[in-house]
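I'd like to ask you about the structure that follows.
Excluded from the complex is one protein chain; the other protein chains are retained at their positions.
All chains are identified by letter, namely A and B, in their written order; residue positions are counted from 1 within each chain.
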Amino acid sequence: MTDPSASGPVLTLSEAAEATGGRVVGDGRARFRRIVPVFDAGPEDMALLADRRYAPDLKECGGAALLASETLAGLEDGPVDRLVVRDPHEALVTLLALLHPASEEDWGVHPSAVIHPEAVVHGEAAVGPHAVIGAGSTLGRGVRVGASCVIGERVEIGEGTILFPNVTVYADAVLGRRVIVHAGSRIGVDGFGYAVVDGAHAKVPQVGGCVIEDDVEIGANCAIDRGSIGSTRIGAGSKLDNLVHIGHNVVVGRGSLVVAQVGVAGSTRMGDGVVVGGQAGIVGHLKIGAGARIGAQAGVISDVEPGQTVSGYPARDHRTYLKAMARVMRLGEVVKRLERIERSLAAAVPGSSPGDSEP
Amino acid sequence: MTDPSASGPVLTLSEAAEATGGRVVGDGRARFRRIVPVFDAGPEDMALLADRRYAPDLKECGGAALLASETLAGLEDGPVDRLVVRDPHEALVTLLALLHPASEEDWGVHPSAVIHPEAVVHGEAAVGPHAVIGAGSTLGRGVRVGASCVIGERVEIGEGTILFPNVTVYADAVLGRRVIVHAGSRIGVDGFGYAVVDGAHAKVPQVGGCVIEDDVEIGANCAIDRGSIGSTRIGAGSKLDNLVHIGHNVVVGRGSLVVAQVGVAGSTRMGDGVVVGGQAGIVGHLKIGAGARIGAQAGVISDVEPGQTVSGYPARDHRTYLKAMARVMRLGEVVKRLERIERSLAAAVPGSSPGDSEP
Partner (left out) sequence: MTDPSASGPVLTLSEAAEATGGRVVGDGRARFRRIVPVFDAGPEDMALLADRRYAPDLKECGGAALLASETLAGLEDGPVDRLVVRDPHEALVTLLALLHPASEEDWGVHPSAVIHPEAVVHGEAAVGPHAVIGAGSTLGRGVRVGASCVIGERVEIGEGTILFPNVTVYADAVLGRRVIVHAGSRIGVDGFGYAVVDGAHAKVPQVGGCVIEDDVEIGANCAIDRGSIGSTRIGAGSKLDNLVHIGHNVVVGRGSLVVAQVGVAGSTRMGDGVVVGGQAGIVGHLKIGAGARIGAQAGVISDVEPGQTVSGYPARDHRTYLKAMARVMRLGEVVKRLERIERSLAAAVPGSSPGDSEP
């Protein structure tokens, strides 16, 4: 495998401790160029141990240093030179930014891009090869539109927002500041709205807004509908994983996490800080309270209270659901007890009706 | 938020009534530029009330007028000037077309498009920037191919069909008239077909057709395979939501609705007028009868009768399934009754075997 960072920056353990507010164990002069999983670490690497389940890998670890939480810092195996921090993932945010400074790739406004004369592109925005910017659209300072992105008419894109390649933004969408949209996502798509006219499905024009607030990140190949009337809205700071579907007029609250392949049907409104597990589905017109947690693959067909954790289909309180499923797996035992009782009863009380075949 | 329609057409209530065959309550001269949800309506807006669950919002509604069904027309709160119609969504089809006339954006055949000399593009078709049209392909009158679409060889696209940007159509696919394909969908993709040869998966060439009939709408980021041999077919007037997967040789009947993130595996044949709920999956080689309804997230592993409604995994009759799941949630009670019986029996019939631990 190529190692893109082979010629990149190097950090010492002391420098890393200073940057993260962490504590050095052993030699602060230990040096590393990369941070990698324990089982991958070589002599120029710092190994990351953030989860106890990877502790057994320490035995084979060849890294120059170890990055670990207080809880895991005392383990015997592995590199003796260590950076101990409160939250290794938080430390990663800092350290990886130092080791992997942002790419210098900068197409400026590439001559092959097609920018409508009535579009406004800030002098410090970048537009990649073959991108298309529609009439009346506005790109703020520091915006980067990737190659082959297509931005419709009257789209607003705020400062510092990054669109990876091959993204489509439909007309009239609004993207805030520091938004990241990964490759192939579609923003402001027509929702799934039809009226039955003369026995056929007639398209209800989809004319509402699609608002992506500040600091949202959207994964690859997502589809986010515009409102039919009114708006679809993704709240500030929320993060969507890959292949997520957001129907028309949905509101995702602020600071929420929506894991891969989730689908949210039209007009459902979610509070702030909601977490939706992978492949979960939420039907339309529901209210999901702030801080609710929806389990992976859950099928939500009724409102969820703030702070509630739900699982399964139809989604119910998580513990109740797991308990019920555990009982289901032991149903055979129930049936056996039933048969035993029926036999006892038949023996003790002649004439009492015996059971049928095993359910 | 930008308001794209701020300078658009204005309608009076009387004009709206005439266009829809509705009935005016109050002042027919009330004017509106937009139709919006009740909770969003301002003084230039008509508020839409199509669902009783939004009736409480009427108290705060600042709209100039209300669009409501006969059933909801008599509610006391909200705007007194009203348009009362049989089906508000049908009225929306008419009114939104008047308020939001089709965009005038027209790239013609953009000079950056790459059109093979052996392709035939009708004089009234439009091809967006950076689109590619392969050899032997034909675009009918009024076809609009969005920016960065890639159309393979020998593709036929019928009159009035619209491809949003970044769509791919593989070789040999046939799209009928007035088809709409949203951004990022892939039509005529190789199916998932392999034969085990010498212990490895050898690709079976995928050479069948992919036929999208008239008036079909396909959402964003869908993937529709071509036939392996034979054809995949989406019947006339059917509508697919975002992120739908249609395997090779599948037939979707006419006038069907396939909600977001549904997957249909190879060679399954669906009748007309089928409705498939979001995230449902249907395995291969099944027959789904006309008018069947498949619940959201259902996992269908056997044929479904015409008109049948199924739910759950493995999918079964909807009512039976819900009843069974309700019983599951009360299994704890069954176990308690069992224990009670065992105790009674043990007391009454000394020597009868008592139950074990709770299942």
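As a working rule, contacts are C-beta pairs under 8 Å (C-beta built on N, C-alpha and C of every residue); 3 or more make two chains touch, one makes a residue touch a chain.
A quick note: this is a predicted structure, and the numbers were derived from the prediction, not measured.
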| item | value |
| --- | --- |
| Residue touching the undisplayed chain, where the options are A:T12, A:T138 or A:N221 | A:N221 |
| Selected from B:S69, B:N166 or B:S311 as touching the chain missing from the view | B:N166 |
| Residue among B:R34, B:H89 or B:H130 touching the omitted chain | B:H130 |
| Touching residue (missing chain; options B:D45, B:D81 or B:D225) | B:D225 |
| Sole contact to the chain not displayed, among A:L48, A:I234, A:V250 or A:A292 | A:L48 |
| Where the unshown chain meets chain A, residue by residue | 1-2, 4-5, 34-37, 40, 48, 51, 53, 87, 89-90, 92-93, 96-97, 99-100, 103, 105, 110, 112, 128-130, 146-148, 164-166, 180, 182-184, 215, 217, 219-221, 237, 239, 241-243, 255, 257, 259-261, 278-279, 296-297, 312-313, 322, 325, 328-329, 331-332, 334-335, 338, 341-342, 345, 348-349, 352-353, 355-356, 359 |
| Residues from chain B at the interface with the omitted partner, ascending | 112, 114, 130, 132, 134-135, 148, 150, 153-154, 156, 166, 168, 170-172, 174, 184, 186, 189-190, 192-197, 200-205, 207-209, 211, 221-223, 225, 228-231, 243, 245, 247, 249, 261, 263, 265, 279, 281, 283, 285, 299, 301, 313-314, 316, 320, 323-325, 327-328, 330-331, 333-334, 337-338, 340-341, 344-345, 348 |
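Following the convention adopted for this analysis, only the chains that are shown with their structure count from here on.
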| item | value |
| --- | --- |
| Angular offset of chain A relative to chain B [C-alpha, multiple of 5 degrees] | 120 |
| Euclidean distance of C-alpha centroids - chain A vs chain B, Å | 24 |
